[in-house]
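First the structure, then my questions, so here it is.
Of the protein chains in this complex, all but one are displayed in their positions.
Each chain carries a letter (A and B) given by its place in the written order, and its residues are counted from 1.
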Amino acid sequence: MLEWQSDSPVSLEISTSPDFSKTKQLYAGSAHRYFLSGLANGDYYLRLKTLEGQTSTPLLVSVVHQSLNRALFLVAIGALVTLAVVITILRGARDE
Amino acid sequence: MTFSAGFLTIIIYGALIWCALTGLGLATLLVRDLKNGDIW
């Protein structure tokens, strides 16, 4: 979540290099906050730009996602437990 | 590997149409129950 103060509309830009050689615009308008999500692993630089072209000091954001192996391991345990619940319910009463 | 635009289209339209159908289904069920007099 990013927050900034500005009296005029701004655009929010993101780039993977500190010199903003390749930038993408995330948002343009007069809001003061932006919820950032869904970036891939890596370092990102963010800056604000006013209509006149003034830019703010870049902000560095590092994105590190959880390890995929651990996630898949948890999925495996979860699938096992869930499957066991399903089988137990579907088999129903067995020793009546 | 990413979810494709086609997949996104299918799940979004699928979900909306499914919702619309269940809404109609519920209303039909209520009318049926009303006719048979076994709402509650």
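Just so we're on the same page, contacts are C-beta pairs under 8 Å (C-beta built on N, C-alpha and C of every residue); 3 or more make two chains touch, one makes a residue touch a chain.
One rule holds in what follows: contacts and distances are computed from a predicted model.
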item	value
Name of the absent chain as recorded in UniProt (options "Putative ABC transport system permease protein", "Phosphopantetheine-binding protein", "Urea transporter" or "L-lactate dehydrogenase complex protein LldG")	"Urea transporter"
Contact footprint on chain B, counting only the chain that is left out	1-5, 7-9, 11-16, 18-20, 22-23, 25-27, 29-30, 32-33, 38-40
Residue numbers in chain A that touch the chain omitted from display	1, 14, 24, 26-35, 37-40, 65-68, 70-72, 74-75, 77-79, 81-82, 84-86, 88-96
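Keep this in mind: only the chains that are shown with their structure count from here on.
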item	value
Chain A-chain B separation of Cα centroids, rounded to whole Å	31
